[in-house]
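A single protein chain has been omitted from the complex, and every remaining protein chain is retained in its original position.
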Amino acid sequence: MNAWIIAIVTVIVAPFIGGFLAGIDRRITARLQGRFGPPILQPFYDFFKLLGKSKIAASRLQLMWIYAYLVLMITALLFLVLRLDILLMMFILGFAGVCFALGGFSSRSPYSHLGANRELMQMLAYEPVLLFLALGVYAQNGSFLISQIYASPTPLISRLWPIFIALLVILTIKLRKSPFDLSTSHHAHQELVKGIMTEYSGPYYALIELTEWYEIVLVLGIVSLFVANPLWVGIIIALAAYVLELFVDNITARMTVGWMVRFVWSVGVTLCILNLIWFWVFAAFKGVS
Amino acid sequence: MSMLSTVVSNLFGGPATLMYPVKPREPHARTRGQIALNESLCDGCGNCARRCPAVAIEIVKEKKQWILYPDRCIICEVCADACNRNAIEVLPKWRTPFYKREQIVFQSKGGKEVKEKAGECPVEEV
Amino acid sequence: MGIIATSRLKSPWIMHFDNSSCNGCDIEVLASLTPLYDIERFGIVNMGNPKHTDVLVVTGPVNRRTARVLKNLYDQIADPKMVIAVGTCSISGGVFHNCYNVLGGVDKVVPVDVYVPGCAARPEAIIDGVVMALQKLAKLQGVAL
Partner (left out) sequence: MAPRTITPFGPQHPVLPEPIQLKLTLEDEKVVDVLPAIGYGHRGIEKACELNEYPKNIYLCERICGICSAIHGMTYCDVVEKLWPLEIPPRAKYLRTIWAEMSRTHSHLLWLGLAVDALGFESMFMQYWRIREKVLDILEMTAGHRVTQSVAVVGGVRRDIDDDQKKHCIEVLKDVRKEAEALNNVLVNDYTVKARTVGKGVLSYDQAIALGCCGPHLRASGVKEDCRQLGYWAYGDLSFEPITAPGGDTYSRVAVRCGELLQAIDLQLEAFAKMPEGDIAAKPKGSPPANEAATRIEQPRGELFYYAKGNGTRNLERLRVRTPTYANIPSLLVMLPGCEMADVAIIVLSIDPCISCTER
């Protein structure tokens, strides 16, 4: 019964937090660029305006993928707030990403196709890190349950800090920030126009924005897991990571897909593997088993 | 990565934005914003209309009218230079946008007689 | 519907299309995005994609080749949409009135809501033009700006 209330509150409140964060993002980005910037509530204005536009769909199929993307993203978020299985959450998140990419493939626009291709490449880059994160959680707590993370007295970051650094790298991909705003970019001055989102318009584009807000909350929630006890420290760390991403966004140019995969695999995945190896070797020396 | 110092100084230095509708920018004295006719000085000689590269000025000699088409005017200031009586003024404020294309009619008062050749608007054959 | 109507006025996304203009107005449209003018204060973002656009900003006179492109772009924009013609030559052809390949103003191809005169139109005038387009939209919807 309690879980139901938490779930409903999450589904309602999360978009507000996400949209608010997106508004702060735009304001801070503008200030970093020496501009005044839009009002903080701007993402909400955009969202409601898009809802009121007429419905034009390039293909019916893409709508199905967009709804699936939204529902799966909410499901993944519910896994986080209800403190369920982190491994399953990662796979649901991956499935959501696949749905988004398939949505991009289901129209005939070449920009959309190239964007969807890049989205798949991005998943290729960030999925391993997320899975290693789940493995790391298992290595430390002996369980994939998120509730175990909250119950554990030692925070994840004390032993999994290399994975935390890898997570910061892929956070850039997840938040679609430069240097990795490849499949689509926020300001659309990109060679692929709006990339994977090119063919969505009006209310369907609003759905994507809504999903992105859930995604922001979700990925920041994952970051906050690293200091789960007490929770407010974790939230502060997540917000600090978000601001860090804004800075990174503004001091780098966009890189290419190949560079991204090479970088994430060579830095991120290596960090993750070293972390796990060190963890297990450490455990073996201690003679735990 | 050395961009960091620039963005940080931007963040703390405040925005460079000119809050336009609230605080407009002071125009320079030479700014070509829009043209207007000083009706008392115009004698309808038609120099301006003949020299206008965009055919934005029309003179109706019967009605002593000096007509400006703001939708054609490119504010090159040729008319003001061509005018022997300094009847055409260049104002630094830009013309406000409009919903409908309308001509602006100035009724010239000065000028004792309307010359024969006035009003020959060079409408080029295309 | 109230919140949607209000939001429309607060978030006009523009798309800029250049029909054979001289670049003067194009760079002024771009300049109005940059720090000194920063039209993002009004929620205006240059989307560059007709499917996400509310306001089509057209510069330059229509010529025989871009007329089809302009019509196509206009048709791809979802309702409600506004068109702003920026610059004298996009209003009437201006100084290009006797060029053989120029058809004339943008309103020969698509309906124009606001005309922004000037050669080249100043960023301030472009801001004024967008605000006037929003006022027109507000009047159509019967809400206060």
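Every chain is named by a letter (A, B and C) in the order it is written, and numbering of its residues begins at 1.
Here is the rule we go by: a residue touches a chain if its C-beta (ideal position, glycine included) is under 8 Å from a C-beta of that chain, and two chains touch if they have at least 3 such contacts.
Keep in mind the model is a prediction, meaning the values are calculated, not measured.
Asks: For the chain omitted from this view, which of the shown chains does it touch?
Replies: The chain that is not shown is in contact with A, B, C.
Asks: Which listed residue, A:F16, A:Y150 or A:W259, touches the chain dropped from view?
Replies: For the chain that is not drawn, the touching residue is A:W259.
Asks: Looking at the full complex, which residue from C:K10, C:K51, C:K81 or C:R122 touches the chain that isn't shown here?
Replies: Of all options in C:K10, C:K51, C:K81 or C:R122, contact with the hidden chain holds for C:R122.
Asks: Taking the full complex into account, find the residue in A:E119, A:D181, A:E199 or A:E215 that is in contact with the omitted chain.
Replies: For the chain that is not drawn, the touching residue is A:D181.
Asks: Could you pull out which residues of chain B are in touch with the chain that's been left out?
Replies: 1-3, 6-7, 10, 16, 28, 30-32, 51, 53-54, 74-78, 81, 122, 124-126
Asks: Which residue numbers on chain A touch the omitted chain?
Replies: Interface with the chain not displayed, on the chain A side: 29, 32-35, 110-111, 113-114, 117, 178-179, 181-182, 185, 187-193, 250-259.
Asks: Can you name the residues of chain C that touch the chain not displayed here?
Replies: Contact residues on chain C toward the absent chain are 15-31, 34-36, 46-50, 61, 63, 65-66, 69, 73, 89, 95-96, 98-102, 119-120, 122.
Quick note on the criterion: only the chains that are shown with their structure count from here on.
Asks: Express in whole angstrom the distance between the two chain centres, defined as the mean CA positions of chain A and chain C.
Replies: Comparing mean C-alpha positions, chain C is 35 Å from chain A.
Asks: Chain A: which residues touch two or more other chains?
Replies: Chain A, residues with two or more chain partners: 30, 33-37.
Asks: For chain B, write out the residues touching at least two other chains, lowest number first.
Replies: Residues 15-17, 19 of chain B each touch two or more of the other chains.
Asks: What part of chain A is in contact with chain B in the complex they form?
Replies: 28, 30-37, 247, 250-252
Asks: In their complex, what parts of chain B are in touch with chain C?
Replies: Within the complex, chain B contacts chain C at residues 15-21, 24-25, 53-55, 69-76, 94-101, 124, 126.
Asks: Along chain A, where are the residues that touch chain C in the complex?
Replies: 26, 30, 33-39, 42, 44-49, 51-56, 187-189, 193-194, 198-202, 205
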